[in-house]
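Removed: one protein chain of the complex. Kept in place: all other protein chains.
Going in written order, the chains are labelled A, B and C, and every chain counts its residues from 1.
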Amino acid sequence: MTNLSVKFGKLNFKNPVVMASGTFGFGKEYERIYDIQKLGGICTKGITLNKRDGNSGIRVWETSSGMLNSVGLENPGMDKFIKEYNDYLKSLDLVSIVNIGGSTIDEYIESVEIACKNDVDAIELNISCPNVKQGGIAFGIKTDIARQVVRKARDICNVPLIVKLSPNAENIVDMALMCEEEGADGVSLVNTFMAMAINIDKRKAIFDNIYAGLSGPCIKPIALRMVHQVCKNVSIPVMGMGGITNYKDALEFIMVGATCIQVGTANFINPRIGIDIINGIKDYMEKENIKSLDEIRGII
Amino acid sequence: MTNLSVKFGKLNFKNPVVMASGTFGFGKEYERIYDIQKLGGICTKGITLNKRDGNSGIRVWETSSGMLNSVGLENPGMDKFIKEYNDYLKSLDLVSIVNIGGSTIDEYIESVEIACKNDVDAIELNISCPNVKQGGIAFGIKTDIARQVVRKARDICNVPLIVKLSPNAENIVDMALMCEEEGADGVSLVNTFMAMAINIDKRKAIFDNIYAGLSGPCIKPIALRMVHQVCKNVSIPVMGMGGITNYKDALEFIMVGATCIQVGTANFINPRIGIDIINGIKDYMEKENIKSLDEIRGII
Amino acid sequence: MAKVISNEYIGEGMYLLKVEGKFEGSMGQFYMLRAWDEYPLLSRPISIHDIGDDYISFLYKVVGKGTKILSKLKCNDTIKLEGPYGNTFPKVEGKIALVGGGMGVAPLYLAAKTLKNVDIYMGFSKETILLDEYRYLADTFYVTVGKNITDILDVSEYDYIMTCGPMPMMKKIVDMAKGKKTKVYVSIEKRMACGVGGCLVCTCKTKSGNKRTCLDGPVFLGDEVIFDD
Partner (left out) sequence: MAKVISNEYIGEGMYLLKVEGKFEGSMGQFYMLRAWDEYPLLSRPISIHDIGDDYISFLYKVVGKGTKILSKLKCNDTIKLEGPYGNTFPKVEGKIALVGGGMGVAPLYLAAKTLKNVDIYMGFSKETILLDEYRYLADTFYVTVGKNITDILDVSEYDYIMTCGPMPMMKKIVDMAKGKKTKVYVSIEKRMACGVGGCLVCTCKTKSGNKRTCLDGPVFLGDEVIFDD
């Protein structure tokens, strides 16, 4: 019997397909489309300690085989999130992962505390957020700065802790090794690439913030390389993502060593993409007579 | 009168459009297609001290809005290059830039010496090459290592020296600042992004070398951001590139501060792209009543 | 996958696309349309123009890549439709005006059919479209070409105004109704990605905080919307 289930550290996923943060709301939004409990897991929209209204101006822009977003972490804040969504998420038969962002270390830590107190399934620590104390440079660029957040979060976090890495990191392998050293249960990568777009008629940047985050099929070849590098260097499990739009892409990330894969932008191409990928992986395994994904994980 | 000419340090280009290294052979190859002397300049295929046969296996792979290449710096070696192409290149009414690669500092330096002795128009130092002494990590990743090459090259280089930066650099702004400090006449960016592709049926990487270089429209939003960051931080002139496929893209790079722009992969979409971009920029300037590109350079 | 019945050019750069099938949806809602495989990346939000037992129709203007591809669809070609998404115009009673500017007339057709006994105002910049079809549904029918439709609209005549079109036009109507009994509903256009409320790229600022245009809208009470965006 084909078995799609995977163990990600202490977490058990019924299949490796997880919906990426910021592209799948809090799950609920997709309920009317399909039974989301068929998914291996979901990551929530990034939550910060306090409510955020997000960025002004245009928030999405299409590029060649990709898109730029500048949502700016709009979210209801940790308390309201817990009140409104935690029971719902915990009632779901899937692994629900709370994605946490912040602009100071204290903010991160307080959010992690609240999440842990409310017994969430797992936390995904998004270290791509701008660090206000470092002049807005993201926490996830320099390993030393990221280490401070990860260490403190690990200290107080009593649920599985996954650190989500930024492809803008100076050295993504060092970053992943640091997470392993600090006791993270796993890493996920990649977040969006810092990028920009211009309106030449107005002679202005498209986004009020000038830079925005690039995602979608265009980034897949780079994301895949980064996941490969990280998987070859750490022994904690990895969630791979970046431009996955079909089951073949998903298998590529598994073949370079990912335990789970996340799907973001592809939800906007096809809201049922999660199910399609699960079915695609299943059919492939049956055709190729693969009993467990362990047989092909990291084969490259 | 619309004037497309630009000054890049000591170099005068009749227009800002330069063909990128490795995509335009030694210019000669495109002669049968159009009068290449209409171009502002061309960069030669990367030359190393000694002849190189390049990589084995598949060398090109299409991706979503991009391509991966693994040519592996196939070239005839510096001496043969000078003998076969230098007189031709110098006879052309355009700026011809010799792109130089190497796997040790000594190799770079020897190549630069030979090029200078033969009075080439300018040198573009490609520091994306794997550094054999550092276990194959590219020279262009860490600023300190790149500094050694740039400093020594600058010491002996008596023609304009442009350093070509890798987007895989840990910190591309630091890298550009270093080039400025070391006396480079300009920087060009970006080279290809390290990336990969997989054949899931064979369960193997497409390329014998596993990783390859990503170029084309897919990288434009990231390249543009990097060029913007660099232009905001250095005062030496910048050649911007990465996914430029039409005059609008070219103007975007100029608006973020590039003095010249380079066109690579787009030559494969349309071999006359150089002319089309020059005409497009000219028409735009006339329509918008722009006398010189200085009026819009760095406007964003 | 659904089948195209017809896709006619009707003037002003606009096309009327009719797709076969039994579709759900009410006035003001929209579908995400996709008549291509990989490129461009995102699907395009288009309002329901009309809906029948065995068809749905869309009225759209060609403005860029996506709508260009739509315009090339021929009878029997296939298209993917996801929806219906978004809220609807409210089913109210009283004296109602529907005010459309340019392409904004698209969702008003189904609104007129549903609400009945409405007055219809349509403003165009150059050519007019579908006058016969809309006129047929209107109690009183007003059209301007090359002149602001708001110039001939007396908001105080109405209990409700439902409007769709350029932001300045909608803002003007909301301003005109300030302090009057007239309730104005506006249909907002924002760039979208998911269409279902999951990505927050379509946020519309309102007096009661951020709303998702795709899920909480596209129809908002005019007074609620913060227009200076």
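The rule is short, and it goes like this: a contact is a pair of C-beta atoms (placed from the backbone, for glycine too) under 8 Å apart; a residue touches a chain by one contact, two chains touch by 3 or more.
Note that the coordinates shown come from a computational prediction; the quantities given were computed from them, not determined experimentally.
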Exercise. Among B:217, B:242, B:257 or B:280, which residue is in touch with the absent chain?
Worked result: B:217
Exercise. Which of these touches the unseen chain: A:64, A:111 or A:166?
Worked result: A:64
Problem set entry | From B:69, B:166, B:192 or B:229, residue that would touch the chain that is not displayed | B:69
Seminar exercise, completed: Full-complex touch with the removed chain, picking from B:132, B:156 or B:269, is B:269
Exercise. Contacts of chain B with the missing chain: which residues?
Worked result: 22-25, 29-30, 32-33, 45, 53-54, 56-63, 65-67, 69, 71, 74, 216-217, 245, 265, 267-269, 271
For this session: Would you write out the residues of chain C that touch the absent chain, in ascending order?
Result: 38-39
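Simple rule for what comes next: only the chains that are shown with their structure count from here on.
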Exercise. Where the CA atoms of chain A average out and where those of chain B average out, how many Å apart are those spots?
Worked result: 34
Seminar exercise, completed: In whole angstrom, the CA-centroid distance of chain B from chain C equals 48
Problem set entry | Separation of mean Cα positions, chain C and chain A [Å, integer] | 35
Seminar exercise, completed: Residues in chain A with touches to at least two other chains are numbered 63, 65-66, 216-217
Seminar exercise, completed: Going by residue number, chain C touches two or more other chains at 38-39
